[in-house]
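All protein chains but one are shown in place.
Up next, subunit A:
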Amino acid sequence: MAKDTEILESITSSEYKWGWETKIENDSAPKGLNEDIIRFISAKKEEPEWLLEWRLKAYHQWLSMKEPKWPNVQYPEVDFQDIIYYSAPKKKPTAKSLDEVDPELLDTFKRLGISLEEQKRLTGVAVDAVIDSVSVATTFKAKLGELGIIFMSFSEAVKEHPELVRKYLGSVVPVTDNYYAALNSAVFTDGSFCYIPKGVRCPMELSTYFRINAANTGQFERTLIVADEGSYVSYLEGCTAPQRDENQLHAAVVEIYAAKKAEVKYSTVQNWYPGDKQGKGGIYNFVTKRGICAGDYAKISWTQVETGSAITWKYPSCILKGDYSVGEFYSVAVTNNYQQADTGTKMIHIGKHTKSRIVSKGISAGRSQNSYRGLVQIMKRAEGARNFSQCDSLLMGDKCGAHTFPYIEVENPTAKVEHEATTSKIGEDQIFYCNQRGIDTEDAVALIVNGYAKEVLKQLPMEFAVEAQKLLALTLEGSVG
């Protein structure tokens, strides 16, 4: 403890040194990015010295890097000096009751089947004390605590479990990894930390709890999940409800570490604001997600349903280091109007008899561009490695685009790699057939699209699969006929 206090003191004083004394009292940092800002963030969060050093290293790395231009997306230059990198989380309710909330938004919630409680939370309505979601969260936390499962915000984890955070942070996505990961490492403000001890099977989807927990984690979110030997966890991030944010650029990092025989299932439903019909004002979602199957027989499975954001740039990946380890990637990416998505995965086979499976379903409508980009790499010692990839594209209308960029690198002759790809158009025949049975066109599109995406949707936890189905239909509303 004494040491912690020392560290805290030294940080606080260093800030004084940099002349931030008045700013520290403020809720947010001034615009722009420099070393001072990073020290400011670190001090605000009362971080230990090693973490500040880690951030600064990332920052210097970032300065030497160039923004990637290879994704198949177009957007105006991002001005990194025009961004506020720290603002305190908003805690105050913005509305007294749901009556004060935009009725159009409420209608969307209703159609997605989101509960009243959840609606209140999402719209910033003060929550009724009787059914306080915080107390639900506390109950969950107690239950998880009994099993030794650690699940808390990243900031809390830094304070309460610094040894674990220090050991695993950056072990899967190093600060040097890529431009946006480096940026995130320098300036991340919060996120989630999860540790499942040896042999423990997490008894609940961490989804419900997470949804309660996840509000206002900011634009540079950091998630770290560590599954120790023989443990299991299913984790759900995101929300089907449309999410708006004043920050246009989002650059999150998610790291997963799976030890021997551990299994992690990570599901995402992403519905950030995609911009208006002309594509203006939408979120740029530049995310780095990666997991390592560090031990033998480990398994990591990514499932994502991507419907939001003006631009999505995201490749949840698996490093299959342990022998017999397994990586999976299931994805549905929908783009409409002027949305652009460049998404896919990387499966890096290092260990022997490692297996990976990729199922990607792209749906493009309007004037959107939808790209699948995937790498399957079989390293020299990956004896008997296997991969199966299925990449399908569905086009709606004739002004959108679907693209597939598969990269396959095989260095071991015993490997077996299969790649299948199809492109189809949603058929007028199919819609007419549905119409003829009394089903209107919107519902027909929903049926057809959900059928197409079924293989991926069925990977989602039950509670979310239903919402995700409705979300797909909503996203594509009005795109046919």
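Rule of thumb we're sticking to: contacts are C-beta pairs under 8 Å (C-beta built on N, C-alpha and C of every residue); 3 or more make two chains touch, one makes a residue touch a chain; residues count from 1.
What we mean here is this: contacts and distances are computed from a predicted model.
Peer 1: Which one, "Peptide/nickel transport system permease protein", "Protein-methionine-sulfoxide reductase catalytic subunit MsrP", "Putative ATP-dependent transporter SufC" or "dihydrouracil dehydrogenase (NAD(+))", is the UniProt name for the chain you do not see?
Peer 2: Options "Peptide/nickel transport system permease protein", "Protein-methionine-sulfoxide reductase catalytic subunit MsrP", "Putative ATP-dependent transporter SufC" or "dihydrouracil dehydrogenase (NAD(+))" narrow down to "Putative ATP-dependent transporter SufC" for the missing chain.
Peer 1: For the chain left off this view, which of A:D107, A:E160 or A:D440 is in contact with it?
Peer 2: Hidden-chain contact among the options goes to A:D440.
Peer 1: Looking at A:D107, A:E160, A:D276 or A:E428, which residue reaches the missing chain?
Peer 2: The single option touching the absent chain is A:E428.
Peer 1: Since one chain isn't shown, list which residues of subunit A touch it in the complete complex.
Peer 2: 427-430, 432-441, 443, 447-448, 450-455
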